[in-house]
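Heads up, one of the protein chains got dropped from this complex, but the rest are sitting where they should.
Letters A, B, C, D and E mark the chains as written, and numbering starts fresh at 1 in each.
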Amino acid sequence: MTYQRPNRAANQLRDVQITPNFLPHADGSVLIACGNTKIICTATIDEAVPPFLRGKGEGWVTAEYGMLPASTQSRMKREAAAGKQSGRTQEIQRLIGRSLRACVDMKKLGERQILIDCDVIQADGGTRTASITGAFVALKIAIHKMLADGRLAENPLTGSVAAVSVGVVGGVPLLDLDYPEDSGCDSDVNLVMLNAEKIIEIQGTAEGAAFSMAELAELIALGQKGIAALTVLQEKVFQAA
Amino acid sequence: MTYQRPNRAANQLRDVQITPNFLPHADGSVLIACGNTKIICTATIDEAVPPFLRGKGEGWVTAEYGMLPASTQSRMKREAAAGKQSGRTQEIQRLIGRSLRACVDMKKLGERQILIDCDVIQADGGTRTASITGAFVALKIAIHKMLADGRLAENPLTGSVAAVSVGVVGGVPLLDLDYPEDSGCDSDVNLVMLNAEKIIEIQGTAEGAAFSMAELAELIALGQKGIAALTVLQEKVFQAA
Amino acid sequence: MTYQRPNRAANQLRDVQITPNFLPHADGSVLIACGNTKIICTATIDEAVPPFLRGKGEGWVTAEYGMLPASTQSRMKREAAAGKQSGRTQEIQRLIGRSLRACVDMKKLGERQILIDCDVIQADGGTRTASITGAFVALKIAIHKMLADGRLAENPLTGSVAAVSVGVVGGVPLLDLDYPEDSGCDSDVNLVMLNAEKIIEIQGTAEGAAFSMAELAELIALGQKGIAALTVLQEKVFQAA
Amino acid sequence: MTYQRPNRAANQLRDVQITPNFLPHADGSVLIACGNTKIICTATIDEAVPPFLRGKGEGWVTAEYGMLPASTQSRMKREAAAGKQSGRTQEIQRLIGRSLRACVDMKKLGERQILIDCDVIQADGGTRTASITGAFVALKIAIHKMLADGRLAENPLTGSVAAVSVGVVGGVPLLDLDYPEDSGCDSDVNLVMLNAEKIIEIQGTAEGAAFSMAELAELIALGQKGIAALTVLQEKVFQAA
Amino acid sequence: MTYQRPNRAANQLRDVQITPNFLPHADGSVLIACGNTKIICTATIDEAVPPFLRGKGEGWVTAEYGMLPASTQSRMKREAAAGKQSGRTQEIQRLIGRSLRACVDMKKLGERQILIDCDVIQADGGTRTASITGAFVALKIAIHKMLADGRLAENPLTGSVAAVSVGVVGGVPLLDLDYPEDSGCDSDVNLVMLNAEKIIEIQGTAEGAAFSMAELAELIALGQKGIAALTVLQEKVFQAA
Partner (left out) sequence: MTYQRPNRAANQLRDVQITPNFLPHADGSVLIACGNTKIICTATIDEAVPPFLRGKGEGWVTAEYGMLPASTQSRMKREAAAGKQSGRTQEIQRLIGRSLRACVDMKKLGERQILIDCDVIQADGGTRTASITGAFVALKIAIHKMLADGRLAENPLTGSVAAVSVGVVGGVPLLDLDYPEDSGCDSDVNLVMLNAEKIIEIQGTAEGAAFSMAELAELIALGQKGIAALTVLQEKVFQAA
């Protein structure tokens, strides 16, 4: 028997809300809510670059990710108290950083760094993809702040980045898995696209059953539709900000 | 020339809003906003106690505190990435834990632990006192959940705990300092009271000028009025939760 | 002008040699050499499982990864001296562990753990995929040791796992990138397959240019051919061991 | 029934001995013994300041605190072996540093740092207040060394700092609690004063019973008398040094 | 020109004083002063053994070593603040532990552990050898406490352990080097003996010039005389304790 998704269609995103300028101190910030997943994404401009880039006239974008201890169903240990970030945390923040660097012309950004922080307030699946989708808007706000105040002469953004998860649950391909779906899925693919057209990052894992090229293609097509909708929303929120 | 406080009286609290049940997974939770200071406080019930209490039939309340990197005016380093909590963080979380233990009868709580998390979303002074005021409501919600589901037969709460900062700025005693006031103050006192009547914790520091017993008494009286107002609000929020 | 690969065809693997039983103390071990990339992979049987699995009657497979400081072109810092594993190391060892768990029936393995160690002696690109390919053989040797000595009644292996990298360099899709190719590639996909038929893990990153679904499909087809050849070699080495 | 203090009056300090120049290598040093509490306090002049003060022409005073493992009744874990300082240690060393900075004119000190070390050899209550009282003498010796050798033209000390604990035990207000009294007290106040006149730091905690403003005033008055006696002793020891 | 030792003969120990029962809380303790080197050595009985010895009916002796930051001529970093023990510290505490285990019959000690702490108050060369010499007395006091209270039926001590450094400075073999001699020596040998007769540990390093077997024999003979004198003193102090 196949899985029947409650409350929404298999190819439907959860309700997505992006609140721009959520934190007053950051150069760019949003609160992104994808269903019950809620994440604060901020962009902070740092006029210094990491040592390996000094004097090269190029910029950098990097990201950090964290979860509030009470964001998950059973409380997570606080990483600051444990004294280190988990492998999962590091993997996610490396993914966010790489994804956002893919839409920035580092020469045009100039010798400065943008620090992205994604802090999960509430977790219900898809936190890494929602982080990327939200962080892109925070990044765009921060970059337009620099265009407005004259620090940047030219826009270094080369496109729009958004991300979504897709997966097969009980034999059914689904868009935008929530936590119960993610926990019980056969396979799980995180997809990051540029302009909702081309792939920047794809990370697919067979949790239960290995999958074929054809199944992967179907999942990617499903994800691309979700990303197209997210890209439209990102632009609308940015224009309203 | 003495300091003229903009927008509110010297003996006036900032606008305070406490939103109960802010996070669905925690046993008790609030978002507390004191002016531009915003903190998520949660209480998580853990049916195990720390090793030093095992088998003694008594409970425990402990707290952890953190700040989002973008919560402050210039971005703070993420403690999880730095690999340790700062001395300031540890001092604050020890204060929160001690303050809340002062209103709990550990025998009545029984052999279980309540973990308090206070995570600062936005910082504008007074984060440690707002954490205590908010965390008390989260704690009370969690305890009443256990009274409701029968895990607790008797209410272990022995009173109500709230906290506020007071200080002297430019010669003027002020209630509830914001960040600019706190940065430039002569002296700064954090006050935690039980039932707005008696002192549980007092931490006073002469930042600029040492102070006399009489000055301290004036600040405590000022703080007590603020705490009385916060205590009324805590009860109103709890009743509405 | 397109990239001309020196010394081998675009769809050709580097010379691969797998030396079984390389270390006498491990339950299973190989030295795998893929061109100038050389890795010692070992499997150690531990009759205890991690805490989250105790008493469930199921086993576990987990992996650790390291590089000798002198394995890379410019000496890497020793992670043990630095006091922590890098994000890249953690990401790779999580990938190796997940990939190998995909071919093991944990109920049949029983309540024991197999620890995989992949230590890079010499690095010239493709260390994570070569680690997986080599570690599968070490794992198989260790499992057959338990089948031979009666600890296992039934073979818990559900198939064969191998991995390879594919990527686009100078516009040309290439199989099995070496380090210079990997450093300058447009896109880079690590592919892990079960029985050279279905995908267990796919991790694709656009380093230079985002890629389409069609380009991805071409790369996966290229990778599948390489994995088919590796799978044959793994079996031959195992039979000879 | 009220508590009967053995061997000394409720308003009496323990025997206090301060041995100046206890360690030959430090710029200033004392051994302070308050009853069975014994602490080595040293001051080391460092001609560099921390990064946040470089180039500002101002100095700094900071403190570190430690306990020998065998200083306590049941052996404490060595913090160096544990790999981190406890929250209690950090709280105490922050208090010592803040207290001593309150009597130093940082402009007159000039761009140099004084490092205070307080190492507890034997602990019987009141280690943080004895550390402050002893460290002030070590600091004064170090400063007068710089006045003598011409590094300082003007004395940066603006007064004298000493500290004592007061508390209520079994209903009785007591001066200078020893360890058994401290363990069983209703409330515990650490008081740091400038010139035995004005308060620099006050940290009061209701361990058993919350206390009123009137009770706090009584404790502060009790503490002030103890601090007055300690201040006289500090000066006598300094003159003799 | 050869080195002329000031104030004592080449084959003369510095003044040595061992004060027993220096700390009241430890099961055994001494303050040992060898010239200007001063170390507190304590022995704490722990009725539990480390995991690798549980249930074997055998005991263990282990040691920790530390230096007060102000013990050295230029202040050392506090290891607890740095977050780890240096390689030198670990090497020394391993040496102390091994040396003392050499005179204890672990079966007779029974399933308990003796923790040795050596904390250097003042350093002027030879801290590791003075630690061993002092710690042996502390250990003996702790063991005789257990013989007195009936926890031990039979004395597990199989002999007496003492240590000294010897070295060649400016061509002259010297006994018991102080810090200036140790810093400028050609070679440096730390010698630990049982009953002043046989070698338990020897650690010799050519700092300036490699040395022959004959030179080593001369240094060992010199050291043995010093150890004989220390062994007599240890016994005298123990008898008086």
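Note that a residue touches a chain if its C-beta (ideal position, glycine included) is under 8 Å from a C-beta of that chain, and two chains touch if they have at least 3 such contacts.
On a predicted model such as this, the values are computed, not experimentally measured, just so you know.
Displayed chains that the missing chain touches over the full complex: C, E (touch as defined at the top).
When the omitted chain is restored, the residue from C:13, C:26 or C:61 that touches it is C:26.
Contact with the omitted chain, checked across E:36, E:72 or E:90, is made by E:90.
Across C:11, C:122 or C:195, the single residue that touches the chain missing here is C:122. Touching the missing chain, out of E:79, E:124 or E:201, is residue E:201. Here one chain is not drawn; of C:64, C:111 or C:182, the residue touching it is C:64. Of the listed positions E:8, E:98, E:112 or E:225, the one in contact with the omitted chain in the full complex is E:98. Listed here are the subunit E residues that touch the chain not shown: 84, 87-88, 90-91, 93-94, 98, 102, 189, 193-194, 197-206, 210-213, 216-217, 220-221. Touching the omitted chain from subunit C are residues 23-26, 29, 36, 40, 42, 44, 46, 64, 66, 68-75, 78-85, 89, 115, 117, 119, 121-122.
Throughout what follows, only the chains that are shown with their structure count from here on.
Centre-to-centre separation of subunit A and subunit C, using mean CA positions: 28 Å.
Distance between chain centres (mean CA atoms), subunit A to subunit D: 51 Å.
With centres set at the average Cα position, the gap from subunit A to subunit E is 59 Å.
Taken residue by residue, subunit B touches two or more other chains at 83-84, whereas all remaining positions touch fewer.
Taken as a contact graph, the chains are arranged in an open line, each linked only to its neighbours along the path.
This structure has the following touching chain pairs: A-B, A-C, B-D, D-E.
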